[in-house]
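Partial view: only certain chains, each at its native spot in the assembly.
A and B are the chain letters, set down in written order, and residue numbers restart from 1 in every chain.
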Amino acid sequence: MKKIILIFGVLSLLVFIRPVLGLNAKATHTTETTTLTVSDNTVGESFVSEAFNGIKQFYSFTGFANAQSGNLIMILVGIIFIYLGIKFDYEPLLLIPIGIGVIIGNIPFVVGNQTGIYEAGSVLNYLYFGVVKGIYPPLIFLGIGAMTDFSSLIANPKLMLLGAAAQIGVFATFLGALYLGFNLPEAGAIGIIGGADGPTAIFLSSKLANGINILPDGTTVKNLIGPIAIAAYSYMALVPVIQPPIMKLLTTKKERLIRMKPPRAVSQKEKMIFPVVALLLTTFISPSALPLLGMLFFGNLLKESGRTERLADTARTKLIDIVTILLGVTVGASTQADIFITKDSMMIFALGAISFVIATMGGLLFAKFMNLFLKGDDKLNPLIGAAGVSAVPDSARVVHAVGLKADPQNYLLMHAMAPNVAGVIGSAIAAGIILSFLG
Amino acid sequence: MTHLLLYTDAISEGYIILITGLIIVFGGLILLTVFFKYGLPIMLYVYKIITKGPDKKVKEISPKVNQAFTGEMAAAISVAIHMYLKEQHDDENAILTIKQARKMYSPWSSKIYSAYGNRF
């Protein structure tokens, strides 16, 4: 047995080491390399030089040869995203996949090998399909619906108006984008950054600013899915940094001390009816938001029906996880430097920052406005208006934290959840409206 | 598509499919029946002979071994299952908002996925 293997192995190796023994007679070289096949000695040398040629040729395919400064900058950005996600716990489930996606998308490659996310036939391109066609966002919303408890909203429906007020951010940014020279569909897609809702932003930009649609004047819209998605997720992650100063600026110490009465209990029947009625009312108003709102309330019904816990569980765990992984990495990879690093992207980032500020101000000021009509313990703590920007649940937690600073006994989290989820519904409605006007 | 049309008239064709179909369905399931009634015990016997030597008769290895599994046991199990299936229905669970409240703070954002992630 041992011998058979020995012989077999040696024979196999013979094939492999043939060139070293100078048996490589068949070779007909077409390269410029002059081949010296005179002595045993030089065969090795010539072979080395050929291999060296091969390596040189191969080198031209490596990232080292093709790297551009843009790629390196973006790789650094990707590393920073990962660092922020790990170190500061800023939306890690999004920043880490997006960060590694940014790195993957900016590994320099030679075009034509089906490697890049924008090359038809590449694996990344197939996975990106769910972004380009707006398929991932509704599936995320399905899981979100199956996670969300709308009790606080049902208990105190008037807080929904705070979620509406924050949509000022969307429309103001839209206007700002128009002023900066973007055309209407592009501006609509950029505006939705102010909705502070990643999936909604991806959904709307995949419909409006996808690099495919053609405008009446014959121009093609730009593909802004990448910058918009990155801006939306970046600022959502930075909500704990962006919001507190604005909140302190626009509220008085006295207002921040307002204690709200606890929400009433909500029956299971109400919770079952909510998704059905909310689905009907919101999509009748804004039918283009159907994929988002339909899936959101579908997921919520699965959760609240009491009969489909199994499906709700899958929707809010494994299904949303799978989609989050694929969405994150492909959105990240879509920031390929040659496509991403443009003046447009810079402007989108600037507009995004403004939109979050305006949305926060809108929510806060509207809460103060509502207080003009409310009395006694019905009065709102205006801080919760800031939660209307969605970025669930971060902005609600920021409200809670700022509230605690003013009064360590004032727990605003439950109250802030209502405008928080209303903000999501509001943004989806706004997306549907923009899509109806400009889609 | 390859069609097996025997008639131009759909109804007649229908009757043929009806009869043919039923015969084939019955045929197929009879085949399965016969295999598991007779074929499988023989197969298992042959397998046993190959792997452990020919020290058993077909009858012995015939799968009807668990004679201890009597009707009483089956009845007991059936009752248990019956109970089990019944008790699943306590409609309209009056869970308090409090209990839900714990869940409530878990939507939309990535950080919050983990709350669920830990539970499952």
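Here are a few things to note about the model shown:
Criterion: a contact is a pair of C-beta atoms (placed from the backbone, for glycine too) under 8 Å apart; a residue touches a chain by one contact, two chains touch by 3 or more.
Not measured: the values here are computed from a predicted model.
The assembly described by this file has a subunit formula of A x3, B x3.
The definition used in the following text is that only the chains that are shown with their structure count from here on.
If you average the Cα atoms of chain A and of chain B, the two centres end up 42 Å apart.
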